Structure formats: structure tokens, C-alpha cells
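== chain A ==
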Amino acid sequence: MCSGLSQRSNRVRGKGCLSMQYVIIGNSTAAVGAVEAIRRNDKEGSIVIISNESHHVYSRPLISYLLLGKTDEHRMKYRGDNFYRDNKCELMLNKTAVRIEPEKKQVILDDGTSVSYDKLLVCTGSSPFVPPMPGLDEVKNKFTFYTLDDARALDNVLKENMKVLIVGAGLIGLKCAEGISKKNVEITCVDLAPKVLSSILDEESSAIVKGHLEEHNIKFYLKQQIAKFEGNIAYLSDNTEIEFDVLVLAVGVRPNISLIKDIGGKTNRGIIIDERCRTSIPDIYAAGDCSESIDISSEEAKVMALLPNAYMQGECAGMNMSGVDFVFDKAFPMNSIGLFGLHIMTAGTYTGEVYSDSEQKNYKKLFYSNNRLNGFILIGNIEKAGIYTSLIRERTPLDTLNFELICKMPGLMAFSRKTRAEKLGGIKNESIGA
Partner candidate 1 sequence: MREGMFRNLSGCAVSGIFSKSGKRFSGELIIDSISVMHERSNGLGGGFAGYGIYPEYKDFYAFHMFYDNFAAKKECEEFLERHFDIINLSKIPTRKVPQIKDEPLIWRYFVTPLPTKLASSQLDEREFVVKCVFRINTSIKGAYVFSSGKNMGVFKAMGYPEDVGRFYRLEEYEGYCFTAHGRYPTNTPGWWGGAHPFALLDYSVVHNGEISSYDANRRSIEMYGYKCTLQTDTEVITYIIDYLNRKKGLTLKEVCSVIAAPFWSTIERKPQEEREELEFLRSTFDSLLITGPFSIIVGFEGGLMALNDRLKLRSMVVGEKDDMFYVASEEAAIRVIQNDLDRVWSPKGGEGVIITLEKGKS
Partner candidate 2 sequence: MKRVYVNEKWCLGCHLCEYYCAFASTGGKDMALVLKDIEISPRIRIEEMDGISFAVSCRHCDEPFCVKGCITGALSKNDGIITIDKEKCIGCYTCVLSCPYGAVQPSDDGAIQKCELCIKTHAGVPQCVLGCPNGAIVFEERGA
């Protein structure tokens, strides 16, 4: 068993062996991670990627930046134009996998054709979830904000001074707000939760963020539900009327798990995978937003729909699919968001004792228990935040370092001299010439 890149092939593939057929359903981050890992070990096997979109692989989180004008569709490409060619991938665009036949080891597509596989990766991601709301069907300009096509559609209708109502003050909703702010539109945000970014911020930090967003003219109605829509007016549960030209639904997403669930694979909210990204069905792997794995910071199984996670799970799946035993057991929630110039970083779980330190918009909160750092929230000064992240990722015992110091100031200074020597490579330096 191994993790990281120290890998050992347990299957010899040489000339004369039948070439492997890898099939990947989905064409986003996890798929790229898988392709890159497979090609490290297997230069010959065929890789088929089935995508229900029509695009070269792009970075989904960038759609808000696209609207903001910070990137464009070319630069949004997650990998270069030659990615599929260089990695010898057959890309099937605009095809939806409707069924897997595990006994025949094949995938049935929406056009009735089938693709057979030796190893299959399901990285179907998730889909926006739209709860039932009275009158919603009648709303004309309503959008979800999840895919490039969503972003294009939204962009097409937005005009200056329009009123935009965003339902959902989570990550997607707020990034959307930032993205469209460029268009000089009036933005209102409604959320059932009492705070913004409720899934990743605590009250104090959320208040800071909210305040900051309000400074940028975003109006919030929190702890409010949409009671109903009447044409261009939304009625909240407290009867507040909000007039809008465009409605964005950013309430949440749901993992696309049906392909596995339908054939009796183990699922919960997401497809259940082990630390090698295997589903309960032989030769079928899952990775990315559609999957559910153990969050090492809380030791609970959960869907962690985060890009870094998706890549590393895809990579782990790809490694195992191509015959190299590889473990990914470092998943935990982790977010880095900028909103109108304010940076917010969070990671892990917010349980245990708290170290906090805040000054105006600089906010820091560390959560720790049992000699481990469980999670943190940083706003404003995010310098060297990765050092905190690594404490969570590596489950570093806090008594091996100067915790008091690292709380104040993330840095290698807080580690022991020996650890620093290892980290910076200098440990071998001391023996030079001896």
C-alpha cells in the first residue's frame, strides 16, 4: 500500500498483453486527473471519455471569472488544446451515458450505442438542485449557474441596471454575484440560512463577509425563503417583495449517482468509494463531485465537491485503474474564495478548541482538539495559509511544533529544527564533507 507518488506496479503489462480499455464518464477535473495518472503507467491502453457537454475540458469554477472578464473561454480550458491528442484519448462529446452493464462490462449511451471497458471511471459530477417554488415555472429569465453553457446563457440576457435575484448565498450564488457585478446590475441575494457561506463560515466570519459584500452593493435577505414567484416579483416568507429581471438559482447541487445506484452499487448522497476510489462494483471507480469519501478532518464520509479533491481522486482512480496500487486518504474540505478583493480561506472541520485573532477584516480562527488541527477560517490575511492546511492534511501532532507561534504566524519557524531541515532539504547538508 502506498500513497503519494511512491508507487509500485503490481501488474506487468508488456508486449503481447491485450491493451487495456479505459472508459471515463465525465469530462472535468477528475477525468483529467485520471487521464494523467493512467498515462503515467500505461502509454498504450485506449482511453474513451464520454461527456454530455460539448466543450473541451474547462474549469467550472471559472465561469464567474468569465463573466467578470478575468478570463476568457480559451484561457478557461483546464488543459491545453492538445490534451486529448497528447494523451491519446478518444473524446465523445454530447453523449450521455445512460446505463452501465457491469456483467458485459459496457456502457450504454443515449444514442443506443455501447462502449466496452476494462476499467470504468464514473466522474459525473453533480447537478444544480432546484427546490420546488410556487410560480417558478412562470419565471422567464431564470438560470442555474453551474456550467459554461449556464454562464453563457446568463451573460446573454444581462444588461446594465437589470435587477438580479440570486437564490442561495453559498459559494455558487456569491461567486455568481461577483461575476455579474461587472455588468452594473442590482443584485439581491436570498438564502434560507441565517448567514452567507453558511456551509463554510461561522457567524463572525460570515458577518465580515456579508458586510464586505454589502459594501459592494449586494443586498441580502437571510433566513428567508421564497414563498412564491409572481412574474417578476418574488415574495419572501416575510412577505417582502423583490422585483427582479433575472433569477439565478444557486440553492445547491446534487451528485449524479444514478449510473451506479441503478445497478445496485453502494451510494449515499454520493457514490461511495474507498481510499482507492473503487466503487462497490468491480472495475468501476468513481471520483470527484459525484463521490463520497472520508473527510480526514472530521473522519466522516461526505461529498467534498472541491476541485483539488476531484483532481486527486481522479488521479487516484487512474493510478489504480492502470494497475498501480495507490491510496488517496487526504480528502478534506478546503476552500479559497475571493469576493470583491476579500480573500477567504477555510479548511477542515470547525470543532474543538478555538484560537482566534481578528482585526477588522483580517480574521483568523483555528479549531483544534486531540493534538490535531481540525480546521480554520482565514479572512483577509491569507499569507502562508497552506502551512495550516498541511497540518490538517498530514494530521500533524501539534505538540511536535510551536503551536503558539504557528497560531500567530504560519511558518516553518514553528516546526522543529529537524523537521525544517527535512522540509528544506538541508538535513543532508549537515553531513556534507563529514
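FYI, a residue touches a chain if its C-beta (ideal position, glycine included) is under 8 Å from a C-beta of that chain, and two chains touch if they have at least 3 such contacts; residues count from 1.
Selection rule: all candidates are chains of the complex that A comes from, given by their letters.
Only a predicted model underlies this, so the values are computations on that prediction, with no experimental measurement involved.
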Among 1 or 2, touch partner of chain A in the complex: 2
Residues of chain A defined as touching candidate 2 within the complex: 4-5, 33, 59, 61-62, 65, 70-71, 75-80, 307-308, 311-312, 315, 334-338, 343, 345, 347, 382-387, 389-390, 393-394, 405, 410-413, 417, 420-421, 423-426, 428-430
